[in-house]
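The complex appears here minus one protein chain, its other protein chains still in place.
Up next is chain A:
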C-alpha cells in the first residue's frame, strides 16, 4: 500500500513526466496501476486489472449490478444542475463542444453506413448525397445517452432523428433536462430516466448508438461502467465516449487553468486521478468483454491505434482565442489526445 501522498496530482505529474513520452501501451498500463493503486476500490481506473475470464458472463446469467455511481459526483452535478442551460455560464465549454462531438458522431455513423454498402456502386451518387446532406442522419436509430446531465447531447441526438433515451444518476439533472426538452415540441422522440447504465443493462432493450460523453472520468469503477455501456450496444452498434487523458497537459488545462486559474469550470468538477488515457480505452476494448466473446478491437497499428472500422480516437482541444473547440484531424499523432478526446468503437456484428 502506498502512502496517500503518492496520489497527489503533482506527484502524478512528476511520475508521468518520467514515463512520457516514451511510454507505449503495456508500459503505460503498468504505470497507471503504479500511480493509482486505490486498494480500497480494486476495480478503479485499472481498466485491465481483471483477466477476461473473470469478466461477468453474458446477459443470460446477470451478475448483481455493481453501482459505478459516485455519490459525491452526483451531489456535485446536482448542485450545478440549474446552470446546465446557461450557455454563458458554468457549462459554456460543454455547449461549445457539443457541435463538434455531434459532428464526430454524425460523420462516424455515416462513414460506417457508407462502408457497409456494397462496394460495387450499389450506392448511387444521388442516394449517397441525399444521406450525406440529410439533417436526419440518425433517423431510425435507437440511441442512449448515458450521463446526460442537462440533456445537451441528448437533444441533439433526437434532432438528428434518433429515438433517444437519456439517463442520468442525478434526479435533479433528469428534472432539468426533461423540463428543458419539454419546451421544444420537436423533441418528441426524446425521453429521460433517472437510472444507471448498470441497471439499464439488466433490461432487454439494446441500442444502435450508446453515447457517454464526459462521464467515464466521473464514475467510480470505469471498467464496470464501460462493460455496462458496451453491453447496451446492439451487435454492430456504436459506442461513443469522450473523456480526458491523465497527462501533465490535461492536469494543466482542465484543473490548473479551467478550474483554478480562470474559473471557467467550478473547482472540484474534475478529479485528475480519474481521467482515462486513450490507450487504456483501446486496451480495454482489445480484450474480450465476456467469456468467449470477440474483442471489439482485433488489432492495433502504429502508436497503438486501431483500424478506422473498429475504433477511433480523436483529440479535441479548446482554443481560447477562437472561443471554440477544434477537433483534431484523423491523421494526427497521439499527441493530440493528450487532454480531451473523443473515442468511438463498434461492437462486432457477431457479438451477442
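Just a few scattered comments:
Everything below uses one rule, namely that a contact is a pair of C-beta atoms (placed from the backbone, for glycine too) under 8 Å apart; a residue touches a chain by one contact, two chains touch by 3 or more; residues count from 1.
FYI, contacts and distances are computed from a predicted model.
For the omitted chain of this complex, the UniProt record lists the protein as "Ubiquinone biosynthesis hydrox", which is one of "Ubiquitin-conjugating enzyme E2 G2", "Signal peptidase complex subunit 3", "Ubiquinone biosynthesis hydrox" or "Mitochondrial import inner membrane translocase subunit". The omitted chain makes contact with just one of the residues A:69, A:157 or A:297: A:157. Considering A:69, A:148 or A:176, the position touching the chain not shown turns out to be A:176 (whole complex). Contact with the chain not shown here comes from a single listed residue; of A:95, A:193 or A:287, that residue is A:95.
For chain A, the residues touching the chain absent from view are 81-82, 87-88, 92, 95-96, 98-99, 102-103, 106, 133-135, 137, 155-160, 172, 175-176, 179-180, 182-185, 321-324.
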